[in-house]
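To start, the structure itself, in C-alpha cells.
Missing here is one protein chain; the remaining ones are kept as they sit in the complex.
Here is chain A:
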Amino acid sequence: MTSFLTRRRFLSTTAGLAGAATLGGLGRPARASGELTVGFIYVGPRDDYGYNQAHAEGAAVVKAMEGVTVIEEENVAETQDVQQTMESMINFDGATLLFPTSFGYFDPHILKVAPNNPDVRFEHCGGLWSAGMPANVGSYFGYIGMGQYLNGIAAGHATKSKKIGFVAAKPIPQVLLNINSFLLGARSVDPTIECQVIFTGEWSMAVKEAEATNALADAGADVITCHVDGPKVVMETAAARDCFICGYHANQSVLAPEKYLTGAEWNWATVYTDMVKKTMAGEPIDNFVRGGLAEGFIKMSPLGPAVSDAARAQFEDTKARIMSGGFAVINGPMKDNAGNVVATEGQAFEESDVALESMGYLVEGVIGSTS
C-alpha cells in the first residue's frame, strides 16, 4: 500500500510543479554580445565583516563596470554543492568568468568542473595552480602577512602587558604566516613582546571564537587580532574586554572605533577589475597571480584614534619599505618556538617566496602549538 501512495505522492507533486513552470519569465537574462557575466561564489554570508565580505566588496566594484553582469551566491558548502553552483551559473546564467572564492573549492571541485567547461574561466583565491592543471583555471592570492606585520607594529606600541593575542582557525600555512608576522611586527617595536595563539579548529564558529578571545584577555593579552572567516565576534568580544584590536580580512573599525588600531584588509577590487578587463579585451590572464601592498592586492585600514605618534611614524616608515619591494618578515637567524632553526644567518624569505606558502611552524615568542 505504501509504495502505491508514495509513488502517487511523488508524481502528483512533480506534476504540480510542472504546472507552475508555465508561469513567470524564466529565460536566461538577455545579454548583448561583447558583454560578460561574472559569477562570485562565497562560502559564508556576504556581510560577515570578514573573508566573504572582502570578496563581495570586490564584486560590488565589478558590478559597476560597463557591460558586466555580476551574479552571486553565498553560503555555498565546499562539497558537490559548489560544483552544482558553478554548473548552474554556467548553464542558467551564461557566466564565462567565475570566482569561486573559498580555499576548499579548488581541489577537487574546480579541478573537476573546469575540464567540462573549456570556454569558462575559473579564477580561484588561495589555491596553488601548477603546470598540468586545467589551462582555464587560475589562482590568485595576496601577501596579507605583510598586513599582519603592520598590525603587529601598531599592537607593539599599544600593548602595556607586553602580551598580545591571536585567535586562529586552523594551523595551516596561511594562518601560521599571519601569526608569525603579527608577533614579528610587534617585536620590531619591543623584542620582549610575546603572542599567545588559540586555534578554534573551525573557520567559522562564533562560540569558540568568543571563548578564545576571553581566554586570551584572561591570560593578560591587551591587543588582539585574528584569522577566522568572520572576525566580528573576536573584535566585539576583545573590545568589550577593554583590549585594543587589529582587524583582518575587511575593515571592522565600525564595531569598536575607539579600540580599533588598524587592520590588514584584502583589496580584491584591484584583482577583479583587472581580470574582468582582460577577459573583455580577450587578453590572457596568468594562471598564477600574486601581489601585495605595492600591487594593491591588500590595504591597511586607516589608523585609529588610539594609535600614538611614535607608532604612526614606524607604521608609515615600514609600510613605505614594504611598498618599495624586497621586504622580508622571516629573517635569519630565527628559531621556531620549539627551538628548531627555521632561517639561518643571512637567510631571508621575501613576501613573494613560495616557500612561505608551506610554512609549518610558529616562531620563537609565540605561545602555542601547531598540533
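In this section, a contact is a pair of C-beta atoms (placed from the backbone, for glycine too) under 8 Å apart; a residue touches a chain by one contact, two chains touch by 3 or more; residues count from 1.
Criterion: contacts and distances are computed from a predicted model.
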Given the choices "TonB-linked outer membrane protein, SusC/RagA family", "Sarcosine oxidase subunit alpha family protein", "ABC transporter permease" or "Sulfur acceptor protein SufE for iron-sulfur cluster assembly", state the protein name listed in UniProt for the chain not shown. "ABC transporter permease"
Residue, one of A:Gly201, A:Pro284 or A:Pro302, that touches the chain absent here: A:Gly201
Out of A:Lys170, A:Lys278 or A:Lys335, only one touches the absent chain, namely A:Lys170
Given A:Glu74, A:Glu211, A:Glu295 or A:Glu316, the correct residue touching the omitted chain is A:Glu74
Quickly run down the residues of chain A that touch the omitted chain. 1-10, 12-14, 16-18, 20-26, 29, 45, 71-81, 83-85, 87-89, 91-93, 103-104, 107-108, 126, 128, 170-174, 201, 357-358, 371
